[in-house]
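Heads up, one of the protein chains got dropped from this complex, but the rest are sitting where they should.
Letters A, B and C mark the chains in the order given here, with residues in each chain numbered from 1 onward.
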Amino acid sequence: MKRSIFVISILVILSMLLAACGQATEAPAEPVAPAEEPAEPGEEMAEPAAAEVVYDRSETLYVSGAAWGPPSTWNPFQPGSLANTTGTLGFVYETLFDYDPMSGTMTPWLAESGAWVDDNTYAVTLRDGLTWSDGEPLTATDIAFTFELAQQYTAMWFAPMWDYLTSVTVIDDLNLEFAFVDPLYQEWENNLYNIPIVPEHLWADRTEEEITVGANENPVGSGAYLYETHSEDRNVWLRNENWWGIPVFGAPAPRRIVDIRTSSNNVALGMVLKGELDLSNNFLPGVAELANQGYVDTYFAGAPYMLSANTAVLFLNTTKSPMDDAAFRRALAFAINVDDIVNVAYANLVAAASPTGLLPNLDTFIDHDLVAEIGWTYDPAEAAAILTEAGYVMGDDGFFNAPDGSDIALEVTCPFGWTDWMEAINVIASSAQAAGINIQAVTPDYGAWNDALQGGTFDMTLNNWAALSNTPWTLYNLLFRHPIQDVIQSGNFGRYDNAAVFDLVDALATVQSTDVAGMQAACSEIQRVLLTDVPMIPLWYNGLWAQFSSAVWTNWPMDGSASPTLPTTWSGYWQLGGLNTLINLEPVVAE
Amino acid sequence: MSLSVQNLTVVYQTLHGDVRALEKASFSLKDGEIMGLAGESGCGKTTLGNSLILLAPPMRFVDGRVLLDNEELPIWDTDRMDPFRFKKISVIPQYAMNAMNPTRKIGQMTREILQARKIDPGHMMTEIKRRLDLVELPHKVLDMYPIELSGGMKQRMVMVLSTLLNPSLLIADEITSALDVSTQKAVAEMLVEFRRREFVKSMIVITHDMSILYQIADSIMIMYAGQLAEKASTEVIIHDPRHPYTKLLISSLPKVGVKVAEKRLTGIPGTPPMLLDPPIGCRFRDRCPVAFDKCTEVPPFIEVSEGHYVACWKES
Amino acid sequence: MIERLRNNEFLFFAFRNKRLRVGLFIVLFFLALTLVGPLLAKYDPSEYAAYGSHPPSAEYWFGTTTFGQDVFSQFVLGLRATFLVGMIGGGLGTLIGVVVGFTAGYNGGIIDEVLNILTNIVLVIPTLAILLIIAAYLNVRGIVAESIFIGCTAWPWAARAIRAQTFSLRTREFVDLSKLSGMKSGKIIFTEIAPNMMSYLVMTFILQFGGAILNAATLDFIGLGPTSTISLGLMMQYSVLWGALQLGQWWWFMPPGIAITAIVGAMYIMNVGLDEVFNPKLREM
Partner (left out) sequence: MRRYFGRKFLIYGLTFFLAVTVDWLIPRFMPGDPISNILSRSLLNAEGAQQMYDYYERVFGLDLPVWQQYLNFWGSLLHGDLGISAYLFPQPVTRVIWRAVPYDAFLLLPSILLSWWAGNKFGAYAARTKRLDNTILPIGYILTATPYMWLGILLAWIFGIVLGIFPIAGAYSYSMQPHLSWLFIKDVILHWFLPFASLFLVGFGGWAIGMRNMIIYELEADYSHYLEALGAPRSLIRKYAFRNAILPQLTGLALQLGVIVAGALVTEVVFSYPGIGYLLLSAIQNQDYFLIQGCFLFIIIGILIANFAIDIAYVIVDPRTRMGMLGDSS
């Protein structure tokens, strides 16, 4: 008996071992979705690489921090949260334009140029010699096809654009025109660098389901990298040696990119310290220390170490009392000690936000005089003054009561497990209490939090869903999203209902992006509402977490380096300069 | 003289000290004698039985000699006892019901035990079968697990097993207490049959059950509180006991043949003494109706008439 | 005669038994720490006592977390949570186990059958899987809630054991009944079954206590523990989550683990001790 058990277990080990390998080996070769046959040529190019099973460190770039989970889809139209496969957009599928937040400029990418011929017509000229990785040429028809998909299928995220886009006309292989009625210039420009162009010859005969939600395994695009393989915890990309962009932009330095999905940030931290990871875009709380000790590099040598990626906003539920009182909201703005959030919860990895909520890259659109005049800073006394003036009475419990005498007891929430935010709301609660406003920090599970958020049952909660953008409209469109629905999927969670400001935002949307003065004027008006009425409180800028090691690759973008680009691998950031970062990298030459 | 025991003293070790469970026991068995050993529970009769075959902790050997067929038994040394066990001296334990390994077929277990004792099971088989017939057990029990047998069957199986090597002394401990009356009778008669066929030379039958002894025992020995009280032929013990305790015991019995079970001796005031530090002298003293000052000395266990031993100053 | 000595010997054995003493000492030690700890702790567990992480020092006895919270303060509070879970969870588990087991064992028959099947079902369904769901179902969880569902899922094996025990005792009593004429069965339950069960119950509770603590630690570690307070399991989770291993902040993840291991281990060792005390067969003479 005993012996048999022993033998069995030995056998088991071996069989399992083989099973694991066998299983793992077949893993990449997943059953391929229909209409993938033409992918063969692409496969062939990848062939010599596929033979390599052990990667050469000196030509491989190891990155992490982009994927939320195992790679599951390579569909470029998959909305944000599911794009666990960073690079689908940027590596494989490309956009007409590129936006560089550092310089604040739109760079033509697939397009050679694009411009408004008149108020309702936008003309695009493509670069000559664009090709798909399967060798087929990329022409204007592919662009038209891609945009028209959204006209056909309302489930595409950019389908609403067809409310003002009327037609796409292909003039020749390189030229096409978009016709509009009352276009939202701002959104359009934003879409120019967010809509991925897909090959008509591979997508034309796909079903709606395949197009909108299909996994699109073994994707074929036009980009600088080819899908090589993936497993539960990684995506492997191989440089496309025939990329049309090499003569234009130069070839990205790493021949192969292994994008690692670390189970948790600590794993990434360990790998960074061991030098197994060249670039980590995870949030690593201890990293300031490590940077100071020179274990890793960050964009800034000192605080805040990181570039800013998005604005953490405290949404106030304006349908509830006392958040429905502007005075109370403004008082709260003075009562929150943002510096503590920055210093303690984030150990200086972030920067305090402008009350206008706009990120540094949009600084030109911040009305600094206005901020100086009616902006706020941490000032409990001022908060108390505003409340008293508004008729709030300090109760004997040390907390203010509403003018009608009722107690005020509020909750500030964030999802359980989002530890940095949990620390942040602790700071918010304690500093508000110190100022006499009774707020408790509560951390429900994500699902419940999301319900409360979208259903509008929360008191006040944190949110940062407005991404880095080329236009202030993106943020304000999110903050003042309208019309207000029972369930709000994203934006204006506080259900702040103010037709005047809604109109201002819509007005901003229709300002030509070339008309900077016009945009500034529009923004200034919106900001006046934001600062006086305080429907929500921008608190700090979440960092564009990036820590890198120069052991194998150098010339990382850092403060002061010539024309720095974003050091990030996050999904949706490749066309924000991420790819340029790869192009600028230089291998460390051995000895 | 099949068995002769001299001054056998055995104690139970407990944390409070030694419990003097068996005090200077001296007696002997004639060849072929079936001796009944009776007394209240806790009087040391089982201790006596065990000490003869398996003197294991917490029991501790203190003093005395045991001769079996004029050969000394090293009862204080379990290892040196092994050669004698089973072959010369054997036991049918109180727990005969659970004496067999529940997860082994009975035949297999038998074989393994025999092999362990360097005996070739091969040519024991015919003998085993003969004896199974004798105790009216079908041969197929050998291919059964104990759990498949009834209480009585297990009892008989153990009898066969224990006596397989024709020991010259068999200790049968409470073998009948767990059985119903009819089976008791059968088992008792089998014991006699075993002696007749000389599977065993002589026996010590430990029991509460006087009626059984009345049926099968040649002689009866009464114990009280770790001391021998009286030993004589069955007839004598039943009809003409000499020791005051025996008298009370017998008189307290209902009609002979009726089971007394463990009934405490209600007839006698008081309870047996704690044997941790037993009273000096006769341990029955406090309860004894006829006790007198002499009783503070331990009375010798002397032969008052042919084959009749008594430990009482009144009698000597 | 051993029988007769047993009762007065019990305490004697109890105090003499080394394992029991050691186990008891450790448990009492931590219990004491739980009670006096909060007095010794200088900071509020969630308060930022220091600026960033510091190794143990005179100021911060167990060092501080990445956020500069005092590990010792969290530790003593976590201890309390741990004992609470053990008490409530273990107690509840034992209680249900006893009720079910005793009812089944003493009545037998159909009741036994049904309870038995129930027990087996709960036994087969992996406790954790259920806990995961219940836990995820409650958005804001406290220690007590956690303990309760731990207790509600931990009882089956206790029920099984107690059923078996009751069963054997009952049958044993039947044998005796036939032996000693005229003893009332009610009296038997109190004089025979109850004491035997007592020892058994104590031991069951101890095991349940330890089990509950381990269960809680597991739940906490995967982020399904209390959302409203600190516990040893949560401390471990945070330490791992925030790279205490990689940053070598051993003072963060060592104390909670050591405490849990020590307490539960001590419980188990006590259990063997008690076993030896209650069960003379196992005593060393």
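Rule of thumb we're sticking to: a contact is a pair of C-beta atoms (placed from the backbone, for glycine too) under 8 Å apart; a residue touches a chain by one contact, two chains touch by 3 or more.
These numbers were taken from a predicted model, which means no experiment stands behind them.
Trainee: With touch as defined up top, name the shown chains that contact the chain not shown.
Mentor: Counted over the whole complex, the chain not pictured touches A, B, C.
Trainee: Among A:Ser263, A:Ser321 or A:Thr364, which residue is in contact with the omitted chain in the full complex?
Mentor: Of all options in A:Ser263, A:Ser321 or A:Thr364, contact with the hidden chain holds for A:Ser263.
Trainee: So one chain is hidden, and I want to know which residue out of C:Ser57, C:Asn107 or C:Thr261 touches that hidden chain in the complete assembly.
Mentor: Only one listed residue reaches the unshown chain, and that is C:Thr261.
Trainee: Return the single residue from A:Gly104, A:Gly135, A:Pro160 or A:Gly302 that touches the missing chain.
Mentor: Looking across A:Gly104, A:Gly135, A:Pro160 or A:Gly302, the contact with the absent chain belongs to A:Pro160.
Trainee: What is the set of chain A residues that contact the non-displayed chain in the whole complex?
Mentor: On the chain A side, contact with the omitted chain comes from 1-2, 5-6, 8-9, 12-13, 16-17, 19-21, 23-25, 27-28, 52-55, 57, 60, 62, 68-70, 72-73, 75, 78-82, 84, 154-155, 157-160, 209, 212-215, 229, 231-234, 236, 258, 260, 262-264, 267, 270-271, 276, 417, 444-448, 450-451, 453-454, 465-467, 477-478, 481-483, 485, 487-491.
Trainee: What residue numbers in chain B mark contact with the hidden partner chain?
Mentor: Its contact residues with the unshown chain are 53-54, 56, 78, 81-87, 90-91, 93, 95, 98-105, 112-113, 116-117, 145, 147-148, 158, 161-162.
Trainee: What does the interface between chain C and the hidden chain look like in terms of residue numbers?
Mentor: These residues of chain C touch the chain that is not shown: 116-117, 120-121, 123-130, 132-133, 136-137, 139, 157, 160, 163-164, 167, 210, 214-215, 217-218, 221-224, 233, 236, 239-240, 245-246, 248, 250, 253, 256-257, 260-269, 272, 275, 281-282, 284.
The rule we apply is simple: only the chains that are shown with their structure count from here on.
Trainee: Centre of all protein Cα atoms: which chain's centre is nearest to it?
Mentor: Nearest to the common C-alpha centre lies chain C.
Trainee: Suppose each chain is reduced to the average of its Cα coordinates; what separation in Å results between chain A and chain C?
Mentor: The separation of the two C-alpha centroids amounts to 46 Å.
Trainee: Need the CA-centroid distance for the pair chain A / chain B, whole Å please.
Mentor: Between these chains, centre-to-centre, one finds 91 Å.
Trainee: Scan chain B for residues touching two or more other chains and write them down.
Mentor: Residue numbers touching two or more other chains: none in chain B.
Trainee: Under the definition above, what is the set of chain C residues touching chain A in their complex?
Mentor: Spelled out, the residues of chain C in touch with chain A are 46, 48, 51-53, 66-68, 136, 139-140, 223, 227, 238, 240-247.
Trainee: Across the complex, what residues on chain A touch chain C?
Mentor: Interface residues on chain A, with respect to chain C: 264-266, 269-270, 273, 284-286, 289, 343-345, 347, 416-417, 419, 423, 426, 442-445, 447-449.
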